[in-house]
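The other protein chains are all here in position, but one chain of the complex has been omitted.
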Amino acid sequence: MVASTKASGLDERFSEKILTDVENNVYVERWDVSSNELGLGQGWRIGKRRLYGGVSDSVDIVTVDNGCLSFVVVPTRGMGIWKGEYGGAFLGWDSPVKNLVHPHHITLEARGGLGWLDGFNEWVVRCGLSSFGAPAIDIVRDNQGREQNVMLTLHGRIANLPANLVKIRVGLRPPHEMGVEGTVCERTMFGSNLKLTTSVVTTPESNTIEVLDTVENLRGIRDEMQLLYHCNYGSPFLEDGGRLVAPFRCVAPRDAAAAKGVDSFNVFGLPTKGFVEQVFFMELLADSKGRTKVMLVNSDETKAASLSFSVKQLPYFTLWKNTASKDEGYVVGLEPGTGFPNPKRFEREKNRVVKLGPAGRYRAEIALSVHLGKDDVQKAIDEIDEIRGGTKPTVAKEPIREFSQV
Amino acid sequence: MVASTKASGLDERFSEKILTDVENNVYVERWDVSSNELGLGQGWRIGKRRLYGGVSDSVDIVTVDNGCLSFVVVPTRGMGIWKGEYGGAFLGWDSPVKNLVHPHHITLEARGGLGWLDGFNEWVVRCGLSSFGAPAIDIVRDNQGREQNVMLTLHGRIANLPANLVKIRVGLRPPHEMGVEGTVCERTMFGSNLKLTTSVVTTPESNTIEVLDTVENLRGIRDEMQLLYHCNYGSPFLEDGGRLVAPFRCVAPRDAAAAKGVDSFNVFGLPTKGFVEQVFFMELLADSKGRTKVMLVNSDETKAASLSFSVKQLPYFTLWKNTASKDEGYVVGLEPGTGFPNPKRFEREKNRVVKLGPAGRYRAEIALSVHLGKDDVQKAIDEIDEIRGGTKPTVAKEPIREFSQV
Partner (left out) sequence: MVASTKASGLDERFSEKILTDVENNVYVERWDVSSNELGLGQGWRIGKRRLYGGVSDSVDIVTVDNGCLSFVVVPTRGMGIWKGEYGGAFLGWDSPVKNLVHPHHITLEARGGLGWLDGFNEWVVRCGLSSFGAPAIDIVRDNQGREQNVMLTLHGRIANLPANLVKIRVGLRPPHEMGVEGTVCERTMFGSNLKLTTSVVTTPESNTIEVLDTVENLRGIRDEMQLLYHCNYGSPFLEDGGRLVAPFRCVAPRDAAAAKGVDSFNVFGLPTKGFVEQVFFMELLADSKGRTKVMLVNSDETKAASLSFSVKQLPYFTLWKNTASKDEGYVVGLEPGTGFPNPKRFEREKNRVVKLGPAGRYRAEIALSVHLGKDDVQKAIDEIDEIRGGTKPTVAKEPIREFSQV
């Protein structure tokens, strides 16, 4: 790892190491760097490994430990974040799918388009980029210019595509920002050609990870894009009596199953055998700059995990309550997105699908933070209260036509 | 490889070596052990390799040679047994699919759900675990609790899933039992979560391999399971005039094609160009403990391959006669299972699908033996005769409603 020698001021501030660059035949199987080695800051380390054996064979992972918060980025699975840890608190969830699954073991088309679920166990996984949401038929134009019915598979392709470019960057100057950068291309001839460029960054001893994404349309023509961040939490943040704190503007249950639970939509219960998922669609209030924050708080308000983002970038928010038994995946998903995870055709009708012109770019950023101790949790609750400013949310008791196919 | 130092008496009796443990980042690419090296018994050896190139790239195999009988276990393909050899006699068959095919080259959904056939060349391959049998539509409950039609693919997923845990065990005390243990998980979020734990064991100079399997339902709820052992033999056990010796209780042809051959259902002919498979469904008699034995015997009764198992564990037996030309796969399959390889919906109707509660386990064991020489073969025939005890089988001339969709 060497400090950049480029003339640009920007690059001189960083030391960087390319781990994968398919275009230029660069691939580093195993690599480590630490504060000691670089003499920059202290207590942090970054390591890259290739896994072997079983369903994880040939999966690349990058582990970043900022001294307090550690997390595992998975280049082979679309630069998702597998799991993390902060102050002894586990970040992520305990999926029935225990190991990282190489995309080559996933057939998205399996079981009516639900194959995505065979590899679903990340803390943070992107859904998209050409489409996300429930499997459904969509009409697309084929190479001959004809309209064809095609099956869009659950949550799209991006989480099962490997990054073609992966690098590590460490800031030479305080606060020594450090992170993993990656490029994942979702592309095909005669179809979408969307390039995701992501930086997953933190600073030493911080309680926060920032995910800084840009999606670019590389096609010569205007095309569609959908992006949703499926951020999933189990214990210890999720527990009986835990709740979602957020500046709700309007909330509606997705379907009849969710409608049954709408009165306590933001409160979570014990693991419940046979619980059928309840999904709530919502819009959030934001501050004058468009920033908002949502937070999962445990029952005694000593542990919380928050997401901060802009409603200009991610205007729709989905809450996935899946408080099933531990064996079935006791989990809630906090899901800011460019739309709701309905079939794409419905989202298109409702103008919740992004359109990008040639070379058009879409930026989305999320900060994922952890708050431990009553004081820190209360501080974050106060921030959300300030965004809310006393506005009472509209909570529909039944699914609404604007949000759901009902 | 070190002898276990655990306090447990069980473990002190074995020396073991972990070859793959995805959970704990253990993976051994190449490894060998032998009687000489360990000073235990003589003439046996075990070796582990990773294959490279072509369709077999990245496939792991473990070869066990007990001094007389050798066989190849394939962790990458669900712990199936590729092929074996005993006293110069080949165990397995000559499939049109010549090499071990890595699951990543298999799309089970291909050609209407027949993709499984693209990798089918094992001596012993498990079908299951969530379903086996002909591709067909089934109704399953999805994440939203709705009933969905999904395509179940031929013979299910288990043969194309890699083991996440693989170890070798050798008994420190005579008879120095040795074998390969593996764990394969067939699981998805919102779907089945079945863990297969298998031991494939033998003892030095034995003519027998034992396959000792346990399938556990890791879901929090009751779920279904199907398991069938597709044990396939070609030359030299299969030949013109060879036959299946077994304590038949009742036998029925699967369909019209099989009905044509029902009068000689247990006798095999020469390789026949254009032969269309004939499948017979049957129930077998057993001894007072439920043990039974079936055996493929060559024409002059000097070579035989038998399966011993319990009808309590595997109550239904399927005979697959596929005496097509050598190029097409001249083979018979002896298939003890929890049901018949019909579409799962039909098997469910007939109560031939296993249901396992949370943490419920299902055990199944098969002993695969080889008998060479007239005396040994006759001894095994006598054993089967004793089980039969003079009972005459019921042989239906046409498919019956209890067994077949007719």
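Descriptive notes on the structure:
In this document, chain identifiers A and B correspond to the written order of the chains, with residue numbering beginning at 1 in each.
In the analysis below, a residue touches a chain if its C-beta (ideal position, glycine included) is under 8 Å from a C-beta of that chain, and two chains touch if they have at least 3 such contacts.
Worth saying up front: this structure is predicted, and the values here are computed from it rather than measured.
Of the candidate positions B:85, B:118 or B:376, contact with the unshown chain belongs to B:118.
Only one of A:34, A:58, A:208 or A:405 touches the chain withheld from this view, namely A:58.
Annotation: of B:20, B:35 or B:95, B:95 touches the absent chain (contact as defined above). Checked against the full complex, the candidates A:99, A:121, A:193 or A:338 give a single residue touching the omitted chain, namely A:193. In the full complex, subunit A touches the hidden chain at residues 20-23, 25-27, 29, 58, 60, 75, 103-104, 107-109, 140, 142-145, 148-151, 153, 161-166, 185, 187-191, 193, 218-221, 358. For subunit B, the residues in touch with the chain missing from this view are 49, 51-58, 95-99, 102, 104-105, 107, 109-112, 114, 117-118, 120-121, 255, 257, 271, 273-274, 276-277, 324-329.
Operating definition for what follows: only the chains that are shown with their structure count from here on.
One simple way to say how far apart two chains are is to compare their mean CA positions; for subunit A and subunit B this gives 41 Å.
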